[in-house]
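The following block contains the structure, expressed as structure tokens.
Note that one protein chain of the assembly has been removed; the remaining protein chains are unaltered in position.
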Amino acid sequence: MTDTQWETYEVFHQTKKGDAHIHVGSVHAPDPQMALQLARDQFARRLKCTSLWVVPSRCVTATNYQDEDFFAQTTDKSYRDPKAFGAPDKLDPHAD
Amino acid sequence: MQTNFPSQLPQDGIRTLLLAMADDELVLGHRDSEWTGYAPILEEDIAFSNIAQDEIGHSLVWFTLLTPLTGLTPDQMAFERSYEEFTCCRFVTHPKGDFAYTTVRQYLFDEAERVRLTALSGSSYGPLKEAAAKILREEAYHLMHSKGLVERLGDATEESHRRMQAAVDLAFPQALGMFEPIDGEAELQKTGVFPGNVTLEHEWLNNVVSVLRGASLKLPIQQMNGKLKPQCKPELGGRKKSHTAHLQQLVDDVQLVYRMAPGGKW
Partner (left out) sequence: MNMQERAPEEKQADFEARINRGERIEPGDWMPEEYRKSLIRMIGQHAHSEIVGQLPEGKWIPYAPGFRRKLTLIAKVQDEAGHGQLLYRAAETLGKSREEMMDELLTGKAKYANVFNYPTPTWADVGAIGWLVDTSAVINQTMIAQGSYGPYARAMKRICYEESFHIKQGYDLIVAMANGIPEQRSMVQDAINRWWYPTLMMSGPPDSLSLHSKQALKWKIKTKSNEQVRQEFVDLIVPQIRALGLDVPDKECYYDEKTGHHHYTQPDWEELKRVVSGDGPCNAERLAVRRQAHEEGRWVREALAAKGEKNRQDRSAA
């Protein structure tokens, strides 16, 4: 069966300037410019939006859930956690 | 009727102009909405439904400007008037056809809107000037969408080219009817309300010719004395309330349920 549904583009949506772009879903589109337009109609017709990114799904490289070891942090790493030190919080301009 | 209407401006002419635009948008928006559930692909179904809502929404804006000039609400004007009183161009009343015809029609209309609304954004009649500037911003997206489709479908495949050329052959003479002169146009021009259809048509022709030819589509047009001149018979009559049978059916449909309890609770 020939697939006439077009390839998919992942859509990233920025609500207002200063916010990060958030992944909201994907659209089928024949090219990047149409992907932007179709994403606008599917994902921004109600939500406020200042910017959209579209990326062909085939361009996304992702980790594999089956390879849990990719994220393994099994030995002590407290040396890089600011809470692991006895120093007073007042030193930190960001402490509440 | 509006009591604080600027005395130096032609109220009749403004009413005529607003009604022509309101009727154009309502009828085209209605035709556009016929694609909801039937578009070639899901994403386009969603996209085109936005365009349909926008066009009908624009019609509502124009009818709202007419309320102080007629004493009638938008619903009364759209849902209680006989089709014989409509002043839309015949172009927008034709059935939606295939997606090629719809796309070409939408593009030709969007390009005309851009030209007309840009001009009206400088109108001497305040309410018209404000509304035109607002609508123009939404129309930018329509033009991007319809122009994008024309540019792509015009020469993509042998079949798309054939259908798009057939659509242009049919739609172009019809589209010229958008610029049919309206009553009181000279007054509107003199008072700075509206630059007149002749001016708008020239600018529109320059734009559409380059886009359509760029998409490998032929037009019955010739360059004469530095100006582009259509070489076909325009489909006129709409502004003079001479309509196709399609409009009668369309208005019957639009008003079908409403007529059960006109002005009632819906």
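Lettered A and B in written order, each chain numbered from 1.
The rule we apply is simple: a contact is a pair of C-beta atoms (placed from the backbone, for glycine too) under 8 Å apart; a residue touches a chain by one contact, two chains touch by 3 or more.
Predicted, not measured: the structure shown is a model, and the values here were computed from it.
S.K.: To test your reading of the contact rule: which positions on chain A touch the chain that is missing from view?
M.R.: 1-6, 8, 25-31, 34, 42, 46, 62, 64-69
S.K.: Which parts of chain B face the unshown chain closely enough to count as touching?
M.R.: 30, 33-34, 36-46, 49-50, 52-53, 56-57, 59-60, 63, 74-75, 78-79, 98-99, 152-153, 156-157, 159-160, 163, 253-254, 256-258, 260-261, 264-266
In this section, only the chains that are shown with their structure count from here on.
S.K.: As a quick test, compute the distance in whole Å between the mean CA positions of chain A and chain B.
M.R.: Centre-to-centre distance between chain A and chain B: 41 Å.
S.K.: Which stretch or stretches of chain A touch chain B in the complex?
M.R.: Chain A residues touching chain B: 5-6, 27-31, 33-34, 37-38, 40-42, 45.
S.K.: Going by the contact rule at the top, pick out the chain B residues touching chain A in the complex.
M.R.: Residues in contact with chain A: 41-44, 46-47, 50, 141, 144-145, 148, 152.
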